[in-house]
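Note that this complex is displayed minus one protein chain, with the remaining chains in position.
Read from first to last, the chains carry the letters A and B; within each, the first residue is number 1.
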Amino acid sequence: MLDSLRPIIESLIFVADEPLSIKQLEAMLGGVSRQQIKDILQQLMAEYETEKRGFALQEVAGGYQFRTRPEYRDWVIKLKQSSPAKLSRAALETLAIIAYKQPVLRTDVEHLRGVDSGGIFKTLLERDLIRVMGRKDLPGRPMVYGTTRRFLEVFGLKDLSSLPTLGEMEQLEESWPSVSKSS
Amino acid sequence: MLDSLRPIIESLIFVADEPLSIKQLEAMLGGVSRQQIKDILQQLMAEYETEKRGFALQEVAGGYQFRTRPEYRDWVIKLKQSSPAKLSRAALETLAIIAYKQPVLRTDVEHLRGVDSGGIFKTLLERDLIRVMGRKDLPGRPMVYGTTRRFLEVFGLKDLSSLPTLGEMEQLEESWPSVSKSS
Partner (left out) sequence: MGQSSYNVQLGEVFEGPMDLLVYLVKKNDIDIYDIPIAVVTEQYLGCLELMKELSLDVSGDFLVMAATLMQIKSRMLIPAAQDNEEDEGAEDPRMDLVQPLVEYLRLKSAAEQLSHISLLDRDTFVRDVKEDSIEADVTFKPLRPVGLFELIDAFQRILKNASKEHFVDITKDAISVRQRISELMEILEERKNVTFQELFLGKHSKKMLIVTFLAILEMIKLRLIRVMQHIDSGIIRIYAGQS
C-alpha cells in the first residue's frame, strides 16, 4: 500500500468537500504514521508548485485542499460567469404550471402555488423561458403568459405537444411498484 | 500566453461543474486554435496517466473532466461515507436497450425484455439517465425515449458512438459461461 499511498491521499483531497486535515487522513488510512502522511503532503505540494500546474495543493484552515492558482483567477471568473445555472425549485414549479396551463394569468399561477410569484415571473421572463402572450379582457387587463421557444430548447422538447400528460407519468408509477424501489 | 495555456486549461477544467468541451475552451480562450487546445488536452491526459496520480483527465460526454481513478474507489467511498450508486440488472438491461435502440418506445423495450418495465423507466427518468425525446406519429402519439447527457457522464462515454459494439451471436456464445454465472 505504501506505494499507492500518494495517489490515495491525492484522490481523497481531490474529492473532499472541505480541506482535509492530517488527523482525518490518519484516521482514514489506519496504520500509516502522521509523519508519513506529512511527508507525502509536502512532496505533493512541492510537485504542484514546481510543475506549474493550473491548481495547487494548499494548506488552509488546518487542512489540505486543491485550489486554483491566483494568477488564473480572471480565467476562472470568466468561465464561472458563462457556465450554466440551475433553475430553482420555485422557478421550476412556476414554469411547470405555466407550461401546462398556458395561456395563463399570473394570479392563476399564484393561486395554485399559494404564494406571490412576481419575482419568479420576472426571472423567467428575463431568462426568456416565458413570455407575455397578450392581455385578458378583465378589469385591469391582466397579462396572459405562455412558454417560449427557448423553453422547448432548455427542456429538449420538439414542441409543446411532446409534454407528457400526467396520465402517462402515473402509468409509469403504477407498474411494478415493488421493483422500482430497488432498481 | 502560450506558455501558460496548459495551466490555464487545467485550471478551467478543474473548476468547471461539468465536462468542458473543446468548443467551450475555444470560446473562452479566444484566438487559440482548436488544434492547439486538442494537443494540450492530449498532453495533459497522457501526463496524468503516466504519473499515476490519484485522479485523471478523462474525455466524457463531449468534454473533459478530472475524475478519481477507479482503483481508489474504496477509499473515496469510505471518505464520502456514501453508499455507491448502483443500478440493478433490470435497470441496466433496460438502459442498454434504450441506449442502443433510441429513439425507442416503451412498448418496444418491453417487447424485447418480455416484461413490463414502467417502474424501471420511472427510475431511469428520475436519475436523469433517460429522457422523453418526443412523440411518435402513431395512434395515441406514444412517447419516444432516449438517453441523456448525464448517461454519457455516468458511464464515462465520449459520445453514443463509443458504446461497446453489439456482439454477433458467435461471440456471445463464447462469453456465455460468464453470463450464466451472473444469472
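Basically, a residue touches a chain if its C-beta (ideal position, glycine included) is under 8 Å from a C-beta of that chain, and two chains touch if they have at least 3 such contacts.
The structure displayed is predicted, hence computed values, not measured ones.
Touching the missing chain, out of B:Ile8, B:Leu25, B:Leu41 or B:Leu95, is residue B:Leu95. Although one chain is not shown, part of chain B still touches it, namely residues 14-17, 58, 65-70, 73, 76, 80, 82, 84-87, 89-90, 92-93, 95-97, 99-100, 111-116, 125-126, 128, 131-132, 141, 148-150, 153-157, 163-164, 166-169, 172-173, 175-176, 178-180, 182-183.
What chain A contributes to its contact with the hidden chain is residues 14-15, 17-18, 65-68, 73, 76-77, 80-87, 89, 92-93, 95-97, 99-103, 108, 111-114, 127, 129, 133-137, 144, 146-147, 149, 153-157, 159-161, 163-167, 169.
We adopt the following convention: only the chains that are shown with their structure count from here on.
One simple way to say how far apart two chains are is to compare their mean CA positions; for chain A and chain B this gives 18 Å. Listed in rising order, the residues of chain B touching chain A in the complex are 4, 6-18, 20, 24, 27-28, 52-55, 66, 68-69, 71-72, 75-76, 78-80, 87-88, 90-91, 116-123, 125, 131-135, 141, 143.
If you check the complex, the residues on chain A that touch chain B are 4, 6-16, 28, 52-55, 66, 68-69, 71-72, 75-76, 78-80, 82-83, 156-158, 161-162, 164, 168, 171-180, 182-183.
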